[in-house]
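With one protein chain withheld, the remaining protein chains of the complex are depicted in position.
Going in written order, the chains are labelled A, B, C, D, E, F, G, H and I, and every chain counts its residues from 1.
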Amino acid sequence: MPTREEVTNKIQDEKRSRGLSWNKIAEGIGPGSPILYTAALLGQMTLTKSEAENAAKLLGLSEAEAAILTESPNRGSLTTLPPTDPLIYRFYELMQTYGTTWKALIEEEFGDGIMSAIDFEMQIEREPNVKGDRVKIGMSGKFLPYKRY
Amino acid sequence: MPTREEVTNKIQDEKRSRGLSWNKIAEGIGPGSPILYTAALLGQMTLTKSEAENAAKLLGLSEAEAAILTESPNRGSLTTLPPTDPLIYRFYELMQTYGTTWKALIEEEFGDGIMSAIDFEMQIEREPNVKGDRVKIGMSGKFLPYKRY
Amino acid sequence: MPTREEVTNKIQDEKRSRGLSWNKIAEGIGPGSPILYTAALLGQMTLTKSEAENAAKLLGLSEAEAAILTESPNRGSLTTLPPTDPLIYRFYELMQTYGTTWKALIEEEFGDGIMSAIDFEMQIEREPNVKGDRVKIGMSGKFLPYKRY
Amino acid sequence: MPTREEVTNKIQDEKRSRGLSWNKIAEGIGPGSPILYTAALLGQMTLTKSEAENAAKLLGLSEAEAAILTESPNRGSLTTLPPTDPLIYRFYELMQTYGTTWKALIEEEFGDGIMSAIDFEMQIEREPNVKGDRVKIGMSGKFLPYKRY
Amino acid sequence: MPTREEVTNKIQDEKRSRGLSWNKIAEGIGPGSPILYTAALLGQMTLTKSEAENAAKLLGLSEAEAAILTESPNRGSLTTLPPTDPLIYRFYELMQTYGTTWKALIEEEFGDGIMSAIDFEMQIEREPNVKGDRVKIGMSGKFLPYKRY
Amino acid sequence: MPTREEVTNKIQDEKRSRGLSWNKIAEGIGPGSPILYTAALLGQMTLTKSEAENAAKLLGLSEAEAAILTESPNRGSLTTLPPTDPLIYRFYELMQTYGTTWKALIEEEFGDGIMSAIDFEMQIEREPNVKGDRVKIGMSGKFLPYKRY
Amino acid sequence: MPTREEVTNKIQDEKRSRGLSWNKIAEGIGPGSPILYTAALLGQMTLTKSEAENAAKLLGLSEAEAAILTESPNRGSLTTLPPTDPLIYRFYELMQTYGTTWKALIEEEFGDGIMSAIDFEMQIEREPNVKGDRVKIGMSGKFLPYKRY
Amino acid sequence: MPTREEVTNKIQDEKRSRGLSWNKIAEGIGPGSPILYTAALLGQMTLTKSEAENAAKLLGLSEAEAAILTESPNRGSLTTLPPTDPLIYRFYELMQTYGTTWKALIEEEFGDGIMSAIDFEMQIEREPNVKGDRVKIGMSGKFLPYKRY
Amino acid sequence: MPTREEVTNKIQDEKRSRGLSWNKIAEGIGPGSPILYTAALLGQMTLTKSEAENAAKLLGLSEAEAAILTESPNRGSLTTLPPTDPLIYRFYELMQTYGTTWKALIEEEFGDGIMSAIDFEMQIEREPNVKGDRVKIGMSGKFLPYKRY
Partner (left out) sequence: MPTREEVTNKIQDEKRSRGLSWNKIAEGIGPGSPILYTAALLGQMTLTKSEAENAAKLLGLSEAEAAILTESPNRGSLTTLPPTDPLIYRFYELMQTYGTTWKALIEEEFGDGIMSAIDFEMQIEREPNVKGDRVKIGMSGKFLPYKRY
């Protein structure tokens, strides 16, 4: 029985040898977000049963491997913290620079609570720019106020 | 001569005792982003000379204190990592969950490189929603390809 | 202007010199949970304006100190992790022993998601027992399913 | 001879391929708590000899594997601390927020000592709620006063 | 109002300037163990009200300072771990060398459970020896079996 | 050629499949302490050549495996610190609570120096008690004064 | 399908058994910098398709292995930090000694921003010297000013 | 008597209130490198007696403060590692990306040894560039071969 | 009452303002090793009563301060590990490079045991050399064999 990590590795191998892109795979899985689907294929989110079947067809996964994609993974995609990869580190740096600002402004607008990382969605797009294209990221998380009791 | 940290503390005190909000202060500082201005007041970004003078008037800062706001700070707003405050932690959690996905999708779209955290801007807004309003965050960072040499 | 930490220390001093208990103070603050109120007085939760006024009367706090109790604190009550105090460590140990079990059983019952630590409440009671009384703790947190998008 | 970790992995595989749930397995093991049984199957608690035999029948374990389930494990189910998985992290966050409150209120009620994590039991239930069902957790641990000598 | 740490420091100062020893102080506090009393004076255990009064007389403590000695301290006497002081480090080393042996032999004799560090007492004595005197330490902790439920 | 770790694992397997106890094995090895022998079998102490031969007979070890038991191991039995296993953690907790007390009382009695963890011996016994039997531990280490030069 | 790490190991083996040097290999790969090429072969940078083909010919790599060299690696070449190897540690020491000086002088010259580690290039040369030759390192990174918004 | 850290802080205050730049100060200290002088003023290098006198005149330091600048400091300018400030972090990132490459190429050219961080010098310059000016850094350290004995 | 740390700081101040060297001070304290005396003055070793009186005369210490020099300190002179100061780091590096070699050769010569760091002495001398003088260090520690019991 493969582990989730082995399924993740197999998916990356199959993607490479079949010459697929993450966006191409996502289109084949269903109408959902390519971010959600990519995260699921990288071991951080779940697919529905039919999405997993579509993924299995595209990537040549066994039934058991597809089943694992529908299970809640043990989340946490980074083995070293702070992240050593520069692309991922920049997000860590943003948190270092803006962490207290996010807290100040979200609490000013919404009161005492948090932006949910569970009832959450995001998009990534290319933003054309003459001085060099930009990565545009949109996030939306439900505000959850602290329950008073 | 005050340290940057002392200026940051004084600003938070003055804001509280004058009954100001971060957005109100930002409006008084200039036409720039309230996020950039709040981050500067919290010791993570710089103000221009005239912005600092405006901030000084609003918050009763001395000339020396205003001058410090125009200097590059020693960045890093979080004293403990992972952050212990739940609002800030959720951003850390997003990085844990989506870190490898961000890398996969940004590299697929742009090639080998990073999203700049320096040539970067962001917005935070309230997104009204009947099931509960949402925090909407927009980020835009220049894509920087690795130089080949 | 006092910091939140100074207010927390003052409250502990006043409580001691006035011979008050946490439960007694909580009764004087309002009809809410003594756990919520104690956590607020220890710098981890917020009080409403009128609750803070009640607390200020009981404990001899200034207006500024009372105001600070209504602000979102920078949460995180433990300075060393794992906690060195044995009473607090036992909760850490429970997480070590039961962490994967909690994940397995909550996901089996509810699907992929988490128990909210924000939309959350708890009680602590004495459970009489001939072999030695027991500490009885009840927790209730809203289940939050991962949003699909 | 398998290690405890290998037995834990095999149990998870067998559970999946037999389409069993943790509660279903627990029913087949004995009248004890499904939490205790799940923790034992996940390598953190022990089963009695007859419970282990029942588990072996249900899950196709060898005699040696069943025997290992009756031995005291090397406890500690989490490989990274703070936990990276959001479901488990929320318990860590509760300890961060409420740690000093628990200490204050348990000592106020019981005196100097701890809630035992050894003479301890717990339950997890679904609490129906129109705004969204809740996870209800009950814990009961013997109070142990510090011995004076 | 002094903190526990300030009381601990004052006690060490008073002890030095009055030329007292820990054993001498312990004798004046009561009939209990000098280890328990020393640990209390060093901020790790509690004294009863009358013991604290005796300590106060011997060491010139104020009423408020004596009162603090009867409160449950925030335990944890070591600021760096592993301990840098060689005398304390040797105990850490014993745990490194004998940790798994203690587990094996205590479980073999008593079953699945622990030696309590709460229902616990200890003695330290000089053991005369021609090759050089030895430190003799006796510990006794109640065995606590894991509760089955 | 097996590593010490592989020998330790094999010993634990053989012990289990032969139904032996650590005390039984120790009796067969020689007249020395079962603690010393168990520690050696768990990879933390050495056996003499004839003790190792006895161990080999009892546990079915090869000549090469027996030889390894006579070599100085790379000591350190715990992979994570603080220890995650509750039985072992309690010793860590004792060091946290009593560390400074041990230092104060040993130095008061013996002067500036340490209790040796090398010229050291220990015993573990069951102490019958009507309220529940107790684990009794005796330690004896040579006092080593700091050399003056 | 090999992992990037396996490709890196194979390259080091092939280099050794074929008696090649990094500079020799770099010459065979293309006109680019031997530093960039060596970093790519050690798993930290990318090669173009034709560079990878040249590398494959020189080092006997398979097509799949060559393809992996053109992919963005998960960067981070050091497994322990601070680095234990003395040659690499000296760079860490320079950062310890000169870190705040670099910040002071670069900001004085360029304003608030950073030297890019992405739009970056470097050279290493031997600098002959009668007292012993020197390692001469040249670095050039684009200055990136913080975007104001 | 001031500590080195207090002298460093005073220097930064005096520089700011006198409107001096690091390069201006360096010119006034002597003909040496502004990098060496800045590092000394920031607490990481030493000045000669006459350089320290010059610095004292420029910055209004006392004789005792000047004397401290001639003493070997306790080196290490960064309080948190990895560095949280983005400008300094980029050097850490270069070490992460190029560490093994530096080792490979320096050893290939020079043999087994290190580049000295003690017999070392460096320069920082602006490199004009139409696409944006660049930070140019030159380092030169004596190669030290491992002594054979 | 001063703490040991305050006495250490005062000694360093007095040494500086009186223009004394460590060796000069040591000569005035007694016939013992300047290393032992310097370590005592830096808070890591003890002086005898008469040595402390001599030190007090030379350095203008009060009686209370002198008394503290005769007490066992809480040892550990380094606040960050690995040490950030290059001179001290080199000793750490030697331990990294030679640690397993020391173990192999000392055990080969002496059997299973350790070199005592308590019954220990050392010297530091200048070793003249035409290629540059050398630091010569001699250490001598009693071999302590593991006690068999």
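The criterion applied here is as follows: a contact is a pair of C-beta atoms (placed from the backbone, for glycine too) under 8 Å apart; a residue touches a chain by one contact, two chains touch by 3 or more.
Note that the structure is predicted; figures quoted are calculated from it, not measured.
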{"item": "Visible chains that the absent chain touches, using the contact criterion stated earlier", "value": "E, F, G, H, I"}
{"item": "Residue of E:51, E:93 or E:119 in touch with the missing chain, whole complex considered", "value": "E:93"}
{"item": "Chain F, residues in touch with the chain not shown (by the definition above)", "value": "1, 3, 64, 67-68, 71-72, 74-76, 78, 117-118"}
{"item": "Residues from chain E at the interface with the omitted partner, ascending", "value": "82, 84, 86, 89, 93, 96-97"}
{"item": "Touching residues (missing chain, whole complex) on chain I", "value": "21-23, 34-35, 38-39, 42, 44-45, 75-78, 81-83, 85-88, 90-110, 113-117, 120, 122, 124, 126-127, 129, 131-144"}
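As a working rule, only the chains that are shown with their structure count from here on.
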{"item": "Duplicate of the F-I contact set - from B-C, A-B or A-C, the pair where over half of the pairs recur", "value": "A-C"}
{"item": "Between chain B and chain G, centroid-to-centroid distance (C-alpha), Å", "value": "32"}
{"item": "Rounded Å distance, chain D centre to chain H centre (Cα mean)", "value": "54"}
{"item": "Averaged-CA centre spacing for the pair chain D and chain C, given as whole angstrom", "value": "24"}
{"item": "Multi-chain contact sites of chain A, meaning residues that touch two or more partners", "value": "45, 72, 74-76, 78, 82, 84-87, 93, 96-97, 103, 107, 113-114, 116-118, 120, 144"}
